[in-house]
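Note that one protein chain is taken out, while the other chains of the complex remain in position.
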Amino acid sequence: MKKTSGEMNYSDYLHLDKILSAQHPVSHQAHARSAHDEMLFIIIHQVYELWFKQIIHELDSVIAMFQTDIVDEKHVGVAVARLLRMSEIQKVLIQQIDVIETMTPLDFLDFRGYLPGASGFQSMQFRKVENKLGLRPEQRLTYGGCPYHASYTNEAQQEVLQTEQEPSLFHCIERWLERTPFLGHTSFDFRSAYLNNYLAIIQREKESMLADGSMSAHERKLRTDMAEQSATYIRAALDPTSYEKLRAEGQHRFSHQAFLGALFINLYRDEPILYEPFRLLSALLNIEEYFSIWRHRHSLMVRRMIGSKIGTGGSSGFDYLKSTVEKHVIFTDLAHLSNFYMSRSSLPPLPQDVQEALGFRYVSRTTMDNSAS
Amino acid sequence: MKKTSGEMNYSDYLHLDKILSAQHPVSHQAHARSAHDEMLFIIIHQVYELWFKQIIHELDSVIAMFQTDIVDEKHVGVAVARLLRMSEIQKVLIQQIDVIETMTPLDFLDFRGYLPGASGFQSMQFRKVENKLGLRPEQRLTYGGCPYHASYTNEAQQEVLQTEQEPSLFHCIERWLERTPFLGHTSFDFRSAYLNNYLAIIQREKESMLADGSMSAHERKLRTDMAEQSATYIRAALDPTSYEKLRAEGQHRFSHQAFLGALFINLYRDEPILYEPFRLLSALLNIEEYFSIWRHRHSLMVRRMIGSKIGTGGSSGFDYLKSTVEKHVIFTDLAHLSNFYMSRSSLPPLPQDVQEALGFRYVSRTTMDNSAS
Amino acid sequence: MKKTSGEMNYSDYLHLDKILSAQHPVSHQAHARSAHDEMLFIIIHQVYELWFKQIIHELDSVIAMFQTDIVDEKHVGVAVARLLRMSEIQKVLIQQIDVIETMTPLDFLDFRGYLPGASGFQSMQFRKVENKLGLRPEQRLTYGGCPYHASYTNEAQQEVLQTEQEPSLFHCIERWLERTPFLGHTSFDFRSAYLNNYLAIIQREKESMLADGSMSAHERKLRTDMAEQSATYIRAALDPTSYEKLRAEGQHRFSHQAFLGALFINLYRDEPILYEPFRLLSALLNIEEYFSIWRHRHSLMVRRMIGSKIGTGGSSGFDYLKSTVEKHVIFTDLAHLSNFYMSRSSLPPLPQDVQEALGFRYVSRTTMDNSAS
Partner (left out) sequence: MKKTSGEMNYSDYLHLDKILSAQHPVSHQAHARSAHDEMLFIIIHQVYELWFKQIIHELDSVIAMFQTDIVDEKHVGVAVARLLRMSEIQKVLIQQIDVIETMTPLDFLDFRGYLPGASGFQSMQFRKVENKLGLRPEQRLTYGGCPYHASYTNEAQQEVLQTEQEPSLFHCIERWLERTPFLGHTSFDFRSAYLNNYLAIIQREKESMLADGSMSAHERKLRTDMAEQSATYIRAALDPTSYEKLRAEGQHRFSHQAFLGALFINLYRDEPILYEPFRLLSALLNIEEYFSIWRHRHSLMVRRMIGSKIGTGGSSGFDYLKSTVEKHVIFTDLAHLSNFYMSRSSLPPLPQDVQEALGFRYVSRTTMDNSAS
């Protein structure tokens, strides 16, 4: 790195004067000396907030790239890289719980009485992350009967509520999936072709059951019934009208068109042009899973630290956190897609023109490996 | 390491001939070549089984040490080390999920059809681990209506059911906790002293609320009610009769005496003689938490891989696994102990004779640091 | 999963009879009961060997795909996935060291005397992994003066030496890089364009130093000298003849053409057609780094466990392992490429026709996002 005389140094660049002077244990006020472990409590929360800022930085940039009607193919690659970075950060967030768990409940009690209420629950940045990912206000669990922003100043409240209104990552991805090409390609009707093949698979299964002499009548009935249910399940999901009914019941969140787009990308992900879209969907599912894991571990840590007063009335921090594992979810539709997969050998073949459109152009394919000749 | 002429080599010692010749992909039978990823599927399951064998090896040794009426003090230290090792293995079990997740659902579908049913659900060793830890038969979730050992041979069934009958780790720890000394020491009645101090704390809290002019009448009512509930909660848990009632309702699993022992150890853990007992309880809680994390991650992985057919009737592997996170628990009493902690400064002081009994003997304390003088 | 009457079960499928009956502690022979920790020693080594088998399975499949003169574009994507899987396995190999470190040196000494010599050093599979990656026989450190296969049976020796002869991953990647298209494209001479731009950057730097009045004469001399050295360094690497000289000295391993290919891919990695090649090179560098980390941690663990007798003559296991961190390297050329990067804004622009050849075809780019319109 180049260095010139009057140059800024490392400490100035990172504004370490501010960063390293922002730890003020409150237990100090009550005692001659502060509780040793309060420093850890402060620093780990500050570290979490710094990482949340970074996550927001990544989220904002991806949302900005996906808000346009036409998403540049290069942007998909960049988005994938940034979502994967988010997951690496999430792994660190999870790992950090091992650090906080070195503080035992008794050590926590040495200063807990002096702390402001509700702690982590009040993190404004984490609420923004949830909103920007696409958590819907109506999904939110309340804690102690108050809206999540009850403790904020008016200004902060406005700022957070604003993120409920802005287009979320979920929204952008849904719109982008709806525009997946080839779904309505003239020479290939993906929806019908897929449905036909899936129903044919089930039909073959049923026939093989009927032909299997080793099966008892009871078992045969059971299994053919299950096969029927599968057929009904698939048919309902593929039909726009019944899909909307299931969606209203909460079984799906994506629009039908976005659902079909995501299914197409997952089934034909071996096509080079779908590599990046497939990676994008996988990266989103990773983020969903890592938040689930973080919430789960977080809830275990809180239970270990402050318990969960069963029978005292009022829900505990542990109960709240445990419930968010189930309820504060966003991209579960992507996980449920596995219900609709079929093996590669059963996939409807793509017509020649679709296939060509999905591959790299001929010229690059040849030069890629023939330049030496 | 020394080497002599006729000596056994590394490969013989590890019986690698058996270990490395035990991978036989079944997809091979149906195709000219097997599905590439079936090898990973086989190997990772074999690795899991090897680790389960190691976990059982550790569990058995700890149970054996704790089955006697008098547990040698040195054995507690050894037990702690082995339980901590179990947790290090559990971390590897969790990390391995990142490996299996490199197999995408479509890759899995390339051979899934040839696999034996129910897979991991059938692991006999894992069932033994659950039984040896102390999972009660009545706690077990059924899957598809059958008992967990339905698919086993008669011999295997006997073997697993046997572990339901043998003393479990939970049982041994409960007995050991019941024998915690000092609980009924002549000069110190822990139960009464603890209860008095806890109720005094609550009383002081209530008084400070009544004196706080800035609080609204509504808020004061709310908070004094909560304080009352806490007092009731603590009183009930400390009283043997009402504790048994709560225990019958499932709010506790430990006997009352074991509960008191565990509470005592946690509250007075700064006493050197309680270091190892405290570490033991912490290690058990770690094991409980890591299995919870593993089950949670496992369920997410299964959902991602094979989905969760909502609406097809019959519970899915995902639903089953997700429920075991909540239901297949053993040492949660240790986590709930945090509900009963008070800060060090509020703890009933130990009488001089108890304190001496809890410290190292005088002679060692002096020589420990005075030998240079 | 479907289940039929006579079907194979989980245990049969995994051949658990073989896997779980292959642990035979030798300390048992000398004592009434075996040393408790020998079981861990056996099992963790068996687990390592299972993972090595899996790594070889992945390596073989990637090498097979890259041995042809024309590598199908889809194969690059598959290779990337398999190399990334290898890295996930490597992370587990590293994590497992935390498990073995729960065994203390004294526990190890309880059975160490009964063990076969040299232990892990004798792993035939690990030697194969090194050979298949591309470790050259002449790079290998010897241990105790013997070739690494000295302790093998004749048959095993043949088998391992065979892998020294077969095309390695390094070899295949080098050949593939040499065929990188566009390097010699008629309208774009990458080598000259790159060199010109790099030298122009250095020239501008020198001019700005000369114009900087705040710099002392001494500092200016120092810095202009460094800039000159950089120019010399870059010129030498870009020139085929001087590159070969440096290569003979061991500063490079790739052929000059492969070096240029790898540089081109890294610099223009934002072009969609280079996404997969870039990912492939990154994945190889990951593998290199994770083996480096594993060797380093392994050496620390061995030092902790059995020490390193300084002054006894003869190199220790620790010394050997520590040296392999530096010496048993394969793809370091990929790490050194960073010496040749320039910022995106300085990159020679690609001519229109090359750019088109590097993008997806026009038709897909439009339909990708316009189908909704």
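Read from first to last, the chains carry the letters A, B and C; within each, the first residue is number 1.
Throughout what follows, a contact is a pair of C-beta atoms (placed from the backbone, for glycine too) under 8 Å apart; a residue touches a chain by one contact, two chains touch by 3 or more.
What you see is a predicted model, and the numbers here were worked out from it, not measured in a lab.
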For the chain that's not shown, point to the residue among B:Ile201, B:Ala236, B:Ile273 or B:Leu347 touching it.
B:Ile273
Quick one: which of A:Asn9, A:Asn154 or A:Ser345 touches the chain that's been left out?
A:Asn9
Thinking of the whole complex, not just what is shown, which of A:Pro116, A:Gly145 or A:Gly250 touches the missing chain?
A:Pro116
In subunit B, positions touching the absent partner
2, 4-6, 69-71, 73-74, 77, 178-185, 212, 214-215, 223, 270, 272-273, 275-276, 357-361, 363-365, 367-372
Contacts of subunit C with the missing chain: which residues?
104-106, 109-110, 112-113, 226, 229-230, 233, 246, 251, 266-267, 269, 282, 285, 289, 292-293, 296-297, 300, 303-314, 325, 335-344
Tell me, which residues in subunit A touch the chain that this view leaves out?
1-3, 7-16, 18-24, 26, 36, 39-40, 42-47, 49-51, 53-54, 57, 61, 81, 84-85, 88-89, 91-92, 95-96, 98-99, 102, 112-113, 115-125, 151, 156
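The rule we apply is simple: only the chains that are shown with their structure count from here on.
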Which chain has its C-alpha centroid at the greatest distance from the C-alpha centroid of subunit C?
B
I'd like to verify one number: the distance from the centre of subunit A to the centre of subunit C, where each centre is the average of its C-alpha atoms, in whole angstrom.
31
Computed distance of Cα centres, subunit B from subunit A, in Å
29
Roughly how far is subunit B from subunit C, centre to centre by C-alpha average, rounded to an integer in Å?
39
Going by the contact rule already set, what residues in subunit B reach two or more other chains?
112-113
